[in-house]
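For this view, one protein chain was removed and the others were kept in their places.
== chain A ==
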Amino acid sequence: MLTLTCPCCGITAEETELHPGGEAHLKRFGPGSSDGDFEAYLFARKNPKGVHFERWRHAYGCGKWFLAARDTVTLEVFGTYKAQNPHPTPEIVASIRAKRPDWQPDWTETKTSSAESLTE
C-alpha cells in the first residue's frame, strides 16, 4: 500500500484518501504553441522504471494538490513537496541520491521562476 505525507497539512494518508494526478512538472503549451508542443503537452508522458515525480491530491483531507517523488518499481517514497515548486526541491534530490547514487535529474535549475514567487 502506498502512503504519502501531505506537505500541506502533515497528515500521513494512505492511497485511498488520495487522488492521483499523473506526471508532475508538466509545462503547459496553450494557444499559439506549435502542434507538436501542444500534442506532447496533452499526450506525451514519461513512463520511467524507477524514479518518478507525480501529482497527488489529498482528496479525503485538506483537499490540496502536492507532489511526490517515488520509485515506480519498488514503490519506495523519497519524499513529498509542495506543488508551488517548479522542480523537485534540493531535499528531495538529496533523498533520491542517497538511495539511487546513479540517478541524474533531467531538468536544469533556473534561478527564479515566476512560480517560485507565488504565495501559497
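In this text, a residue touches a chain if its C-beta (ideal position, glycine included) is under 8 Å from a C-beta of that chain, and two chains touch if they have at least 3 such contacts; residues count from 1.
Here is the rule we go by: contacts and distances are computed from a predicted model.
Between the listed names "Sarcosine oxidase subunit gamma", "Amino acid ABC transporter permease", "Peptide/nickel transport system ATP-binding protein" or "Molybdopterin synthase sulfur carrier subunit", the UniProt record for the complex's undisplayed chain reads "Sarcosine oxidase subunit gamma".
Within the whole complex, the absent chain has one touching residue among A:Ala40, A:Cys62 or A:Val93, and that is A:Cys62. Mapped onto chain A, the footprint of the missing chain covers residues 8-11, 13-14, 16-17, 60-64, 120.
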